[in-house]
Structures are given as C-alpha cells and as structure tokens.
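These notes concern the structure reproduced below.
Removed: one protein chain of the complex. Kept in place: all other protein chains.
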Amino acid sequence: MTKEKRAGKPDLSVDKLQDMYIKMLYTRKFEEKVAYFFSRGMVHGTTHLCIGQEASAIGAIAALEEGDWMAATHRGHGHTIGKGLDLKPMMAELLGKSTGFCRGKGGSMHIADITKGHLGANGIVGGGIPIATGAGLSVKLRGEEKAVLCFFGDGAINQGTFHESLNMASVWNLPVIYLCENNQYGMSMSQKRATNVDDLSLRAHSYGIPGVRIDGNDIFTVYETVKTAREHVLKQGPYLIIAETYRFMGHSKSDANKYRTKDEINQWKEKDPIPRMRRYLEERKIFSAAELDAIEQKATADIEEAVEYARTSPDPVPEDLINDVYAG
Amino acid sequence: MTKEKRAGKPDLSVDKLQDMYIKMLYTRKFEEKVAYFFSRGMVHGTTHLCIGQEASAIGAIAALEEGDWMAATHRGHGHTIGKGLDLKPMMAELLGKSTGFCRGKGGSMHIADITKGHLGANGIVGGGIPIATGAGLSVKLRGEEKAVLCFFGDGAINQGTFHESLNMASVWNLPVIYLCENNQYGMSMSQKRATNVDDLSLRAHSYGIPGVRIDGNDIFTVYETVKTAREHVLKQGPYLIIAETYRFMGHSKSDANKYRTKDEINQWKEKDPIPRMRRYLEERKIFSAAELDAIEQKATADIEEAVEYARTSPDPVPEDLINDVYAG
Amino acid sequence: MSEREITYADAIREAMSEEMRRDPSVFFMGEDIGVYGGAFGVSVGMIEEFGPERVRDTPISEAAIIGAAAGAAATGTRPIAEIQFSDFIGIGIDQLGNQAAKMRYMFGGHATVPMVVRAPAGSGTGAAAQHSQSQEAWYCHIPGLKVVTPSTPYDAKGLLKAAIRDDNPVVFLEQKLLYRKKGPVPEGEYTIPLSKGDIKREGKDLTIVTWGRMVPMVLDVAEKLAAERNYSIEVVDPRTLMPLDAQLIIDSVIKTGRAMVVHEAVKTGGYAGEIIATICDSEAFFYLDAPVRRLAGLDVPIPYNPELERNAVPTPETIEKNILDLLD
Partner (left out) sequence: MSEREITYADAIREAMSEEMRRDPSVFFMGEDIGVYGGAFGVSVGMIEEFGPERVRDTPISEAAIIGAAAGAAATGTRPIAEIQFSDFIGIGIDQLGNQAAKMRYMFGGHATVPMVVRAPAGSGTGAAAQHSQSQEAWYCHIPGLKVVTPSTPYDAKGLLKAAIRDDNPVVFLEQKLLYRKKGPVPEGEYTIPLSKGDIKREGKDLTIVTWGRMVPMVLDVAEKLAAERNYSIEVVDPRTLMPLDAQLIIDSVIKTGRAMVVHEAVKTGGYAGEIIATICDSEAFFYLDAPVRRLAGLDVPIPYNPELERNAVPTPETIEKNILDLLD
C-alpha cells in the first residue's frame, strides 16, 4: 500500500483515505437526497443537515478504533455514516420504514445502533453528553481500552449537562473525547451572542483538562487531533476539542437564514471540506481525477441503492406501535 | 468618626466595623443556639450551620448598597443576618412560629424576605443561582444601578445551573456577583474529589469574566473584593469570587465527620474569622477589649431576646396550611 | 364578537404584544424568538417592535431560562419565557416546580412570581419521541402553578393575556397542530379568567371532557354522530387545567349521566385520571349510567413513522368507536 507522509498530515493508508473521502461524499449525497425528499413532502417531521460539516464528523470517527463508542447529535447523519453504519437502514429510517435502524420509530433525530457502538442521535440539545459520559464510565469499570467520542454543538455547550458531564469525567478520568462542532450557530443564535468567549476551548480550564480549537473543515486536522486525544483519554481522562466549522444549509427544514448573511455563507463555502480533501488527494497524486470521479460515482450509486432499498421496504406493522416500550 | 486606613484594609467607619463584627457574632451565637435546640430536640428537621464561615457571608454583604439583592444558600443564617434581617423573626422561623419570616412554613432552608432584597435560602444545591441571575436581569431591564450578590457552595459549582447562569449573565452583562463559599466540602465530598481543579476561580475563563480566589476567612479581604466586584458588575457584567473557608461543624444535624480529620478541623479553627477580626480591632485600638466585650454581650443579649420572642410567639393557625399557595 | 379571523399563533403574538405595550414590566425571553421569530413563527416581528432587550434571545439553557424568569418575576418584572418545545420544560422543571411554584408559600406569602412559561405541546408533526409530548399532568401536580391549554385562537388570546396578568407562575401549553388554524378573535381587549372552563358544544347524552387539539377533533366527531345518529354530545373544554373548573364538569355529567375524558397525553398517570376521580368522588357519581371512559394516548413514546404516530393518540375513529361503545 502506498503511503503518503507529509508534515502535519497523518500517516494514512490509501484505503483509509478512500474510506474517509467516500464517507464524506456519502454524507453529502445522503443529505442532498433527504433535502430533496423534504422539499417533495416525501418525509415528514424535520431534519438537520450537516452539509459543510462533514470533515469534523468523518475525520473524528476515522480516528477511533474498533469497539469505541460514539454519541451523535440531532445533526447526526455524518456521525452515523462515519461510524460505519449501513446506508440502507439509515435511509429506511428516514423514510420511517420497518427496515430502518429504529424500525421507523426514531427518524433522523434518533438514529442509533447500540450494537455497533452508536449511542444515538439525540433530540435534546446537550442530551447525549451525560450518556456518553456514562459509556465512558462503563468502559472504565470493565477496564477496557476503549474510548468514547461525544459530539455536541456550540449551542449545547451552554447546557448544564455539558458542565456536569465534563466535570464528572474529569474527576473520574473517563476516556471520553468531547468534540464540539462549532458551526457558529445554535439555530439562529450566533455563538458570539450565546457565549462571552471567542474560543470555546477555554472551557477546558474549568475541568483541568486539555482543550484545543481546530480547523474543523480540514479532515486531517480533525483526524490527527482526535487520534492524539484518544491516546490521552485512555490514560489521563477527558479531552475537549472545538472544531470550527459551518453549516451551509438552514438549521432545519424551515429556516429563512435571517440571522446571517449570504456573504458569510459564501465565504465558508470556499472552505468546503469535500473539495478540499479532493484537492489534497489529487494534488498529491494519491488518486487520479478519474479515480476520484469513480469514487464519487460509487457514492452516488450506493446512495441510490439505499434510497431504492428504503423505498421498497415495508412500513412498520401496527403492533410496532406498542412493541419495545419495555425490555423483557 | 475615626477612620482606620491601612494597606490592604478597606476604608471603613467605626460604625461599619462594629456592624460587621456584631453580625459575625450574631451569626455565631444564633447558630450555637440553633445547635443547642437541635440537640435538645426542640427544633425538627435539619439545619446547616455556617460556624467558621461568618466572614464570607458578613464581609460580602457589607460591601453591598441599599437596594441590592442577595440570594442565600441552605447554609444561610450568616447571609440573612448579613443582609440586616431582624433576628427575631429569624429565630421564630427556626422554631416554626407564625411570626417567622416565612410564617413558620419555610424553616432554616427557606428563610427569605423578598421585601428586603433577600431572595431566599434554598434547599436545592445550585437552585438559587438562576434566581439571582434573573434578579440581575430584572435590575438591568429597569436600568437600575443595583447589584445582585449570589452565594453558593463548592458543591453547587458542579451543578448545571451554575454553568448556565454564569454563561447567561456573561452574555447579557448582568450585574451579578457570584460568590462561591468554598468550605472545602459538599457534604462529605471534598472539593478536591468533586472537581479536577484546585483553583475554582479558573471557571471564570469559561465565561470571559473576572474570577478571583480569596481568603474567605478574612472579612476585610472579602469586603474589598466584593466592593471591587460590585463596581465591575454594574458596568461590565458578572464577576466570580471563590472565598476559601471552612465549616467547623458537621454538614447538617447528623454527620460523623468521617470524611475529614480532626487535625484538619483544628488547623482551620486557627483561622477562625471572628477572633481574627477581634484581634484586628483590638490591636489597632479601634475598640478596646472592654468595648469588644460589651459588643459581645450585646450580641448575646440580642440573641436571647430573639429566642424569647420566638419561644413566646404563637404557632401558625391551621388555615396557614392552605394559605399563600397562590397569589391573588 | 368581531368577525375577524386570525390564527392561533397570531392570537398568541397579539396577546403578548398587547400586554407588552400595556405594561413595560412584561418582557419575553427564549431561544430563537428574535430575528428567527421562534421555532413556530409565533413571535415574528416582535423584536422589531420591542427590541432585543424585551424580546430576548437566550442561550440554549432551559434551566437558566426558567430560573431566571422566576428570579426576574420575584423582583418586579413579568417575564414570558418560551421553551421551544414543551418536552424541554423537564430540563428546567426543578426551577419551575421547586422554585417558582413554591416561593410564595415557603416564604410565607411575601413573594409574588408573575411569570408565564409558554411552550408548544403535542404530536403530529413527525418530530418523534422527544419533541411531541403532552405533559400537562406533570405541571398540574405542582401546587403553586397554574396550567392553561387553549384550543381556539379566541381562547388563546384571552387566556394568555390573563396568564400574563396573573400573579402566579403559569404554564401555558400551546398546540403545535393548532398554530395555523384560524378562528374569530376580536381586535379589542378581553381576557378569559384562568378558572373557567367552556362548554364548546351542548348536549344531553354524554359529556366529553377534552382539551387542546383534541377539542376540534372531538367536536367533529360529535357533529358527525349528531348528524348520523342524532346523538347529543356535550363537549367540555376546561381550558385551564389547574385550577380546574370542576363544577362545570360535574354539572355536565349530572345532566348527561355519562362521561368520557379524551386527551392526547399518554394514558397512565394522565390528567384524565384527575378528572375521573373528581367526577367519581362527587355527587355526579350517583347520576352515572355507565363507567367513565378514558381515551388517551397509548403508553408509548411518540414514534416517527406517520401512521404509527397518528395512532399513538386518539383519532376520530377511536373517539367515535368509544362513543358508540358508551352510547349504543
């Protein structure tokens, strides 16, 4: 296997690079499909797209090891694809089908697969942070060498659960990487208006743990930082990462974008993580343009296949309504 | 009026000094009485004594101005006396009498007098922090030049409400002084085990506000710090103070003190804020020993009077049980 | 009554705006209520009229929002706090139930806490388990709170104005699925007392007590059965659930001899129990010709799939079926 080593870039196999790239593409294309479905009224409810933020989701999870845990957010499609969950049940879940990860009962905001270490997207802003912390405790109690990656947003960082969890993890040295995807807004609320600090990684001081702020649109920076953090958390307890990024789409289905300017959006679009990774791969001749196009075609085809699978999957049966409230 | 000016000591009138000193004595003697009542089974429920911590309560409130607000904690006798509330209804409340501040319905954990700017002791650890924050908002909305002093403990600093409130106050520039009385323990939990930082004032970094750690057993340091903080909050928003102190008594009625050593208690007793202030007043000849003894006698007598008042006060009437659930 | 028709959302905005014009101590805080206009567009335009001080975007910190509202209310303002989905009130329910609701009583009557917590409730939007709940029973079980849930634009305006003027903490539960529904609302000033239920339809064969978005659904079924079978169904909408207009319900049941309670909230522990207990422990018991029927949401979290979601709560079909069971 060819290896690419350059200053500041991680030591990644071609397979790994391809995997990371295609997962970003999957995420983007998955969500474009979802947006289309919504615009056509084919999906009900709401959804939160991470278009523009793929690098932080995919790059971070790429740095995990087999058996590590991950807690996602309401903006969780990238997290789910990053964790390697199958596209078909994921799309099926969006369409509310019985073949979905949650048998059609969760939808976009609750996609999860505990059996694969995915602790769930979460409809409660900040709600997943204590859960991830508890997963860290569980891992630690069993003496396993496993880490937990906990995603949350810049809005969530002002919830009490953030504070309580980081404090708890810090006193117990839990192996949890807390990764804040700072996409600059919590719905309409600019991070600059919601907090009194520019650099959210300062919040690590409160817990005596490392805190770093990184370019969340550079998948390699994200990857390397999480790699480092993972080593740290296994030995010394939690680590806070603030990944600066941006969401290109509205907050959810309905959003007039009144709280930000077109200019701002366009500026960030220049930092789109997907073309950025593509340029990197192409310039360094890791893949040829043709190979990259082929990867992209495969991504498109796989998403289409997932859509087809989802479309033709059966709806839940009426009994599903009352099943699985309780175990046993 | 004689004035005493020395480096590091505030510019205080004799009257003010006497007031501060006698309020520390009131607090100590009030609580000794309460402890006695409990030991005799004359009071039911539980109570939290601040014996040893009087300087932080009395010194801080001494730096407030007329019309400022104050939120106390479950360990709130010093806060209440500091705020200038009358000893008689206070003692009556402890005895559950109808003449108490809460007509006998609140007890030690809920003493309050909103009409005098006392927002209440609080049975919920961390519960008063959002309330004080809201008082700050109220003051600010009216454009008043008033400050809010919010007490809480080192245990409360790990509650979500602490984080949410300080963040909110910091973005809104609310005139709130957040004063953590770090008596080293939250019940049996050492601050060193409950947080991963030695210096809790680091938590100010999370909110981009000033944070200082001070000797909470030196009433003058407390006074001066709060004075400075008050100036700051009126113009620039919240301020965090960590006052290091110690509780000499058990956490509440029943506490075997298994989580700390006699040695530790004794070491802190050497820093008892009351003899410390007395030495200061005596050494600097602000008061003679005889004058100081007289002050102490007055304190004792006033407490006895309060006890007498409380004892002879009527119990609530049965209708009090259902009154005042709703206003209007 | 004027012939003007406006939506339920418009009625709520009009109530808030009128009260804010009338009384400078009223202000409004919540997540994304400013330029965004609120998650459901309820407050569109308000920030333009009242400015960002009185229409105040908050960080995502539900406990601090509710607690700060309580603190602001206790110190001279009249806050309206919007919680973006009523499901999130739980995050701040300690501040609501242990602080705001109890302050007056536990302080012996000298606190007044005039605040309104507005929040949209209910399912039917495809938002799944954490964004679709109806938790009125929780709030009704907290002495010191009032709980209101309007079913028409007319009621929404009049009740909200009364809630804002009320000197107690009021939980004002809005119905997502009614926001866009129109109805007659006079332009002029009016309020509806927070103690009076309303007979939405007179009848003599059966009393159905219901509220929120179930009211129009039940009314439709009642019309249908009147037309098809000549049934005469009385529909009682308490509007304010706490305090409950028990006499209105009892009188109706005495008249009809049959009772059914319909609500969207999950059945077990739901407020139907309260109403049935009220009926069965009153003189109405002696007039009952049949068991008192309860039709409520199934004991399940709200599922995502639209068909499952629809059937998780009472539907026109199940309402009709239950009426026929009782009357045939």
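For clarity, chains are labelled A, B and C in written order, and residue numbers in each chain start from 1.
Basically, a contact is a pair of C-beta atoms (placed from the backbone, for glycine too) under 8 Å apart; a residue touches a chain by one contact, two chains touch by 3 or more.
Just so we're clear, the structure is a prediction, and the values are computed from it rather than from any experiment.
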Problem set entry | Candidates B:158, B:217 or B:245 - the one touching the absent chain | B:158
Problem set entry | Hidden-chain contact residue, picked from the options C:18, C:31, C:57 or C:87 | C:87
Exercise. In the full complex, which of B:10, B:52, B:78 or B:126 touches the chain missing from this view?
Worked result: B:126
Problem set entry | chain C residues touching the omitted chain (full complex) | 63, 87-88, 90-91, 93-94, 97-98, 101-102, 105-106, 128-130, 135, 137-138, 140-144, 242, 244, 261, 265-266, 268-277, 279-282, 285-286, 288, 290-294, 299-301, 303-304
Exercise. Can you list where chain B touches the absent chain?
Worked result: 43-46, 93, 96-97, 102, 104-107, 109-110, 122-127, 155-156, 158-160, 186-189, 193-195, 255-256, 258-259, 315-316, 318, 320-322, 325
Exercise. Please identify, in ascending order, the residues of chain A that touch the omitted chain?
Worked result: 69, 71, 100-106, 110, 112-115, 119-120, 122-124, 127, 129-139, 141-142, 160-161, 164-165, 167-168, 171-172, 323-328
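Just so it is clear, only the chains that are shown with their structure count from here on.
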For this session: Give the identifier of the chain nearest to the protein's overall CA centre, each chain being represented by its own CA mean.
Result: C
Exercise. What chain lies farthest away from chain C once each centre is taken as the mean of the Cα atoms?
Worked result: B
Exercise. Counting in whole Å, what is the centre-to-centre distance of chain B and chain C, each centre being its mean C-alpha position?
Worked result: 41
Exercise. Per the centroid of Cα atoms for each chain, what is the distance between chain A and chain B, given in Å?
Worked result: 46
For this session: Mind checking the centre-to-centre distance between chain A and chain C? Centres are C-alpha means, answer in whole Å.
Result: 37
Seminar exercise, completed: Where chain B touches two or more other chains simultaneously, the residues are 160-161, 164, 167-168, 171
Seminar exercise, completed: Multi-chain contacts in chain C, i.e. residues touching at least two other chains, fall at 59, 61, 63-64
